[in-house]
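Only a single protein chain was left out; the remaining protein chains are all shown in position.
Naming follows writing order (A and B), and every chain is counted from residue 1.
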Amino acid sequence: MEEKVLMDTGNSNIKTVGFWQSPWFNPKLIIGSILLLSVFLISNIGPIFWDKDMALVGSSPTNVVPLWVTEKPSGLLKDADPAHPLGTESNGRDMLAVLLVGTPRTLRIGLIGAGIGMLVGIILGFTAGLMGGWVDYVISTLCDTMVSMPGLAVLVVIAAYIPQMEVNNLAMIMAIFAWPLPARSIRAQILSMRERDFIKLALISGSSKIDIMFREIMPNLLPYLAASFVVTVSGVILASTGVETLGLGPTRIPTLGTTINGALRATAMFRGMWWWWGPPIVVLVIIFVGLFLINVGLDEIANPRLRGLKS
Amino acid sequence: MMDTKTADKNLERRQVALDLKDLNVHYETPEGDVIAANNVSLKIFRGEILGLVGESGCGKTTTAMAILRLVQPPGRVTKGSVVVREEVDIFNLDDQELRSARWKEIALIPQGAMNSLNPVMRIRDQIADVIRAHDGMHAKSELKERIAELLHVVGLPSRVGALYPHELSGGMKQRVCIAMSIALQPTLVVADEPTSALDVIVQRVVAQTLLDIREKFGMSILIIGHDISLIAQLVDRIAVMYAGNLVEVSPLKKIVEEPLHPYTKLLIESIPSITEKKPMRFSSGITHDLRNPPPGCVFQSRCDQVMDICHKVVPPLLEVDSDLQVACHLYGNDE
Partner (left out) sequence: MKGLTKEYVLKRLGMLILTVWLGATIIFIIPRLAPGDPVEGMIGKMAITGTHIENSEEMIEAWRARFGLDKPILVQYFRYLYNTFTFNQGFSLSSFPATVDSMISRSLPWTIGLLTTATLISFILGNLIGALMAWRGTPKLVKAALPISLIFTSIPAFMLGILMIYLFAINRDWLPYAGGFDRGLTVGWNWQYISSVLKHSVLPALSVILVTIGSWALRMRGMMITTDGEDFMILAKAKGLSPWRIFWAYGVRNAILPQITALGVTLGTIAGGFVVVETVFAYPGLGYLLFEAILNSDYTVIQGIVFYIIFAVALAIFIVDLTYPLIDPRITYKKG
């Protein structure tokens, strides 16, 4: 009901802004990226300074408390040992080594699972959006059904039947439930873009549908795809950690989730061995918070309206 | 002679329903304030229908919203007073008083009645809302009767009360809004573009309804719109606005036969006629930047009778004849 009384004065307000004012200088995006990058770097550089083999069962003395613990929670635990600054657990794995070995594996599951999921999701989303008709109907119904299903439960059944669970097949299973969400949002974006005039113009001027897909639609979709990817990685790591905590993760070499499962099975909680389940959780929280901040940051960049909104 | 003199006196003794004085509304923009309403002063008398016309963006809706104190940020009222029935100063009420004065003194038939009804409430509940809020709780049967009456006045069957807004046509929704507006028999009803977005036949029905409620209840109506030919069929007086300024206020007959302000002349002449063929007239010049109005008359850049003084002095709204006001240097002191 407000009157729009502004007239175009002919002033051009377009100025190129430096980095410090550009929307890419988004604090959330930057902090999130820093968090993730640190995790990534440490887990890749760390093994140079620390022996990875100490993550194997029986490689170290069992039940050693971390370096800075002065009072042992229980007499059954061994004294602190500088060779194992983060302590060891009851299978004889050094916790620092476990972190250095497990983190990249968890990250890999996330990236591979999300990568495959996004790929399938993009292909199906594009197909559904551009082709319409019964193809769209089938794909959409499938998406809707899968999204509302308790994915973790089905993943459990699938995982239970895999004889030798490894990082790669765990990642592929995750992809099964990772594709519907990106597919749905891409399809929605394409449907709304299809009606936009610049697409109609491209169609009229004779570009082929594939041309349109790559030259006109894709560039506009990139911010959504990026945010979608980040969310999917987060979801895959969440689901895979859940499956691993339940006991269906890769068996020989640890990941962050399987470590937690080990801690649960050995009732580490009541034995006071917080350094068994604590560090994996801390690393996972850093990863999740980092991904969350990146996602919110990307959202704010894509959607200028959100930038000014403070709660 | 005697008749016109007593006629004049009768005009003066007419009761004032709404007295709007020196209304100024500014809209904040990053590049400066836009003056949406500039010293707008208007009197609406009891029982009259006044039409407020002008092109899009001239400030008429802003003025209407300001009367109800509904101007939303980034707009703000910087100056002005609105007095109802020569008693209640709307702008001086606190929140509580304002809430009880709303609808009882001034009611609104909003622009876009299509979307102005709560989609999840039945019609009768929405009307009951306003009755209960101002008149206290009513027995269910009393309310039911009263709502049915209101619906009948606007020509709708009482079963409409049980329906939801999406089950009604555009014209019916508009009439529901009219019924709701008269529920408390307010002093003034502000109808913001009551017939836009309706087809011609429904427009007629709505227009007739407005006339009917004036007949029946004697309330004043302020109709805002840009379709002069339609508004002309309803109103007693017309007020013309341009770029936030009131430029002419005059009884219907006089303004149609003999428009005074150059802008009004353009408006009247632009009404297509079924009987005669008129050449299309284009007005020269463009509207000025509303953030930076030039000194002097606000219409200077489009006026074909512009004089030197128009660039320097703002023409005041002067009463040039009985009940006739113009803001133009062509008329006034030298007359």
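As a working rule, a contact is a pair of C-beta atoms (placed from the backbone, for glycine too) under 8 Å apart; a residue touches a chain by one contact, two chains touch by 3 or more.
Just so you know, these numbers come straight off a predicted model, no measurement behind them.
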Looking beyond the chains shown, say which of B:43, B:102 or B:329 touches the absent one.
-> B:102
Would you write out the residues of chain B that touch the absent chain, in ascending order?
-> 68, 70, 98-104, 107-108, 110, 112, 115-121, 129-130, 133-134, 162-164, 166-167, 177, 180
Note that chain A touches the absent chain at residues 1, 145, 147-154, 156-158, 160-161, 163, 234, 238-239, 241-242, 245-248, 260, 264-265, 269-270, 272, 274, 277-278, 281, 284-285, 288-289, 291-292, 311
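Quick note on the criterion: only the chains that are shown with their structure count from here on.
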Could you give the separation in Å between the centres of chain A and chain B, each centre being the mean of its C-alpha atoms?
-> 57
